[in-house]
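One structure below.
Here the complex is missing one protein chain, while the rest keep their positions.
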Amino acid sequence: MNAQSLGVKAMTEKRHEKLGLTDQDVIKMYRYMVLTRGLDERMWLLNRAGKVPFVVSCKGQEAAQIGAAFALNPLRDYVLPYYRDLGVVLVFGQTAKDVMLSAFAKSEDPNSGGRQMPGHFGSREHHIVTGSSPVSTQIPHAVGIALAAKMKGDRLVAYTSFGEGSSNQGDFHEAANFAGVHHLPVVFFCENNKYAISVPLRKELACERVSDRAAGYGFPGVTVDGNDPLAVYQAMQEAVTRALNGEGPSLVEAMVDRLNPHSSDDDDRTYRSKEELEEAKRQDPIFSFRDYLLACGVLTEESERALRDEVTADINAATAYAEQAPYPEPEQALRYVFAE
Amino acid sequence: MNAQSLGVKAMTEKRHEKLGLTDQDVIKMYRYMVLTRGLDERMWLLNRAGKVPFVVSCKGQEAAQIGAAFALNPLRDYVLPYYRDLGVVLVFGQTAKDVMLSAFAKSEDPNSGGRQMPGHFGSREHHIVTGSSPVSTQIPHAVGIALAAKMKGDRLVAYTSFGEGSSNQGDFHEAANFAGVHHLPVVFFCENNKYAISVPLRKELACERVSDRAAGYGFPGVTVDGNDPLAVYQAMQEAVTRALNGEGPSLVEAMVDRLNPHSSDDDDRTYRSKEELEEAKRQDPIFSFRDYLLACGVLTEESERALRDEVTADINAATAYAEQAPYPEPEQALRYVFAE
Amino acid sequence: MTVKLYIDSIHDALQEEMRRDQGVFVVGEDVGVRGGVFRVTQGLIEEFGEMRVIDAPLAESAIVGVAIGAAAYGLKPVAEIQFADFILPAVNQIISEAAKMRYRSNNDWSCPLVVRAPYGGGVHGALYHSQSVEALFHHVPGLKVVMPATAADAKGLLLSAIRDPDPVLFFEHKALYRWVKDDVPDGDYTVPIGKARLVREGEDLTVITYGLMVHYAEEAARELEKEGVSIELLDLRTVSPLDREAILAAAKKTGKVLIVHEDNKTGGVGAEVSAIIAEEALFDLDAPIARLCGPDIPAMPFNPPQERFYMVNSEKIAQAMRKLAAF
Partner (left out) sequence: MTVKLYIDSIHDALQEEMRRDQGVFVVGEDVGVRGGVFRVTQGLIEEFGEMRVIDAPLAESAIVGVAIGAAAYGLKPVAEIQFADFILPAVNQIISEAAKMRYRSNNDWSCPLVVRAPYGGGVHGALYHSQSVEALFHHVPGLKVVMPATAADAKGLLLSAIRDPDPVLFFEHKALYRWVKDDVPDGDYTVPIGKARLVREGEDLTVITYGLMVHYAEEAARELEKEGVSIELLDLRTVSPLDREAILAAAKKTGKVLIVHEDNKTGGVGAEVSAIIAEEALFDLDAPIARLCGPDIPAMPFNPPQERFYMVNSEKIAQAMRKLAAF
């Protein structure tokens, strides 16, 4: 999908209505995409300004994340997001303030009280299961949540995301197989941005698509355009429906572009061509979705600007709050090794 | 395949000739099958008699193993067999005496000097890479051997075998993917006997066939009748040819039956019906292959009996030798932690 | 009180706790119709069904990882690793995940998980069915490691482990399963995690040990008693957290300490026990702190002479006791 073709199509049809999404829904989706992007860019700036020591970016993957999260129900479902899934945790209830508190590693950070790097999400209140840095470990946890829910008769979906590189870890394989055997309500969501840090697809995987792997676990796998939030929403909705109907897990792969280096510690110029990156930027999903919303009359230039201004104000306030918020006390580091 | 249909077909065609196998070749194959079976049964008896503490049986899987091994070249290729692959290590050069020395855990055991249980094969001389008990760890080793050979310009195939249960380990997945990415000359050989100890297929795997997994690693996977050594040979030969031609790995799955309990410590009556086992015994590949060889005139009743007698004499001599051979010295247990 | 086998008391703890608490379930290889390769879970699938007694695919990282997810959701999984040697594929899930979930979430999430595994040698298990693995985990903050020596402790500690709000590794010595039996209280009771047990009081020297070695040390102590040497014997029961008070008290009492374990010597649990004493009771000592442990070889060979060579046994312990007593 590129911006133009999407816009043109939209003149004749509101694709989102066919998916059961109202105009309000897609405006919300867009707002979340803009908020995700805004927070991401702000954190990157703060890192460059030396104010936060580390950032991992989701820039370019917002459409996939918001499309996926909108197919879930934050009151019913559980998410086990990977470090880039900022958009998902926002939809699940984390706020700009929460995100900034985490970036500044402040005591009020809801994920970890400033113990973990940003991007290590967790919040029981919001059904976001605590995550770590070693990749793919969350995938079996999602299966365990689905198993536990099934045992207790709770009707829910466990969503877990990971990069295509992380689909090479044994834990992905073992977890997917376990979920397949037990027909568990899990959605495995792969954000394929074609790189694992510097390692390009051809050195990561020998199969055409990560979704080819689903057949080895007895459940369906699909690959969708991750720059199109509606396409992702649709594929996810099908997966969620299957899960809720007791038909078992699904693997949804969203093809995306990583518009930033891997993290604030990375420099991608040694391994990625300028042309490739520029081409990716032309596919920026925020622009194409905006164009779609404008083209089908859901947003106007003014309402879109107002939305952006609101989001920016939110981010500014969050940044200001988090910057002045206190760090945790040093000795508190001794707490919560075990239950107290 | 069952004995009769095979026999009937054989009246009209010598299937092995189409595969480039001479009459001498198939007699050799049959002899190895009989030797494998004979050693296996002897060890089981010795265990029941309290003479050897542990045995793991390959009974029922001989056709698959011999069919596979005959597609390999013991002077060129390397094997990383799993614990049931007795047939393979015999074709690669281990003798009845070697097998019995290992069963009795005697000092001369070529695998380990009596340090490991039987079924833990290894012999540099015979290109058999030392194996351990944790399943699937040998699979990445096979990939490493193939990688090293490719780097050195050595033309060879690395063969590794494992059960279908073991294909659920992360190491299988990670190794297969690595081999796929680097187009390495590996043959992954899965002996699918439909049980992992007591756990039946439906609780092990959600896919139809283990070979379905190959697509996730970008190489072909096939499933063949493991009771038919010629079918296995053919599939393996194709895989070996691909490997030698630089076309990369293959996964060959042989459907077999485990005719004994998992090991001498197991009792399969709690989880396996008598009917199922009896049906499996009716498909015994030794009988069907014998019938085939008789039917197409490669063997006669007499030559077949003579062959069996020779094999039995070999096993008797090996047993006698191994039983009286000395154990290793106790303090020798301290040796070879590191190079000396 | 009923005299019960070690294995039966573990079985009973599982069965009773599954009856008491719907949230408890068992997952592992062959735990279902087979009842476990050692028969610890025999009969559970018949009583509690396939949903609570799960024959898992052969993949330890998933067994533990899935159990972690279920624990985070609020259930009480008891994962079985078929042999302790095969816990290694699950080490990342245990150390990176189970041990750190509470800490990394600042007490928001937790992981009330039990991982059971049979360990130890002397049973013709060879290199990979004989190992002791506690030293890999006793160093890891966030984990508790329990290693009962008696049937009574096995049941009481397993009940404590299942009810513990944090992850507990529960290692059962294979050689104890059907060899040791002792008086087990009837019904529900717990033995606290982190408390050692004074097996016998003595004046001349202190032996600190755990697991199978408790019994061998007892045999040796009875032998030494005949020779006029009286032994204080401490069974650690929990190797993490260690019962520092009990260790220090026992060490100070006699001034001579022999630490015994089956696991390889270097970097074993005995090193930490020794270091605690050397740090906090040095001037109460009348002799160097001795350790009698498995030799530093990868594991126990299969052939009987070398397996015996590896194993610490009551004669070797008695020998070490004599040496220390004579010091």
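Here the chain labels run A, B and C in written order, and each chain numbers its own residues starting at 1.
Keep this in mind: contacts are C-beta pairs under 8 Å (C-beta built on N, C-alpha and C of every residue); 3 or more make two chains touch, one makes a residue touch a chain.
Computed from a prediction, not measured in an experiment: that's the story for all the values here.
J.: The chain left out touches which of the shown chains?
T.: Counting the whole assembly, the omitted chain is in touch with A, B, C.
J.: One chain isn't shown here. Among A:G165, A:P229 or A:P285, which residue touches it?
T.: Of these options, the touching residue for the absent chain is A:G165.
J.: Determine which one of C:L14, C:V40, C:I63 or C:L127 touches the chain that has been left out.
T.: Considering the complete complex, C:L127 is the one touching the chain left out.
J.: Have a look at B:L39, B:V99 or B:L147 and name the one touching the chain we're not showing.
T.: Selected residue, touching the omitted chain: B:L147.
J.: Could you list which residues of subunit C touch the chain missing from the display?
T.: Given the touch definition above, subunit C has residues 61, 85, 88-89, 91-92, 95-96, 99-100, 103-104, 127-128, 135-136, 138-142, 240, 242, 264, 266-272, 274-275, 277-280, 282-283, 285, 287-291, 296-299 touching the missing chain.
J.: Considering the entire assembly, which residues of subunit B contact the chain that has been omitted?
T.: Looking at subunit B, the ones touching the missing chain are residues 78, 80, 109-113, 115-116, 120, 122-124, 129-130, 132, 134, 137, 139-152, 158, 170-171, 174-175, 177-178, 181-182, 335-340.
J.: Going by the touch rule given at the top, which residues of subunit A touch the chain that is not shown?
T.: On the subunit A side, contact with the omitted chain comes from 53-54, 105-107, 112, 114-117, 120, 132-135, 165-166, 168-171, 196-199, 203-205, 265-266, 270-271, 327-334, 337.
To be clear about the criterion, only the chains that are shown with their structure count from here on.
J.: Going by average Cα coordinates, which chain is farthest removed from subunit A?
T.: The most distant chain relative to subunit A turns out to be B.
J.: Go ahead and note the Å separation of the Cα centroids belonging to subunit A and subunit B.
T.: Once rounded, the distance between the two centres reads 46 Å.
J.: What whole-number Å value describes the gap between the mean CA coordinates of subunit B and subunit C?
T.: So the centroids are 37 Å from each other.
J.: Could you state the distance in Å from the CA-based centre of subunit A to that of subunit C?
T.: 42
J.: Could you list which residues of subunit C touch at least two other chains?
T.: 56-57, 59, 61-62, 89
J.: Can you list the subunit A residues in contact with two or more other chains?
T.: 170-171, 174, 177, 181
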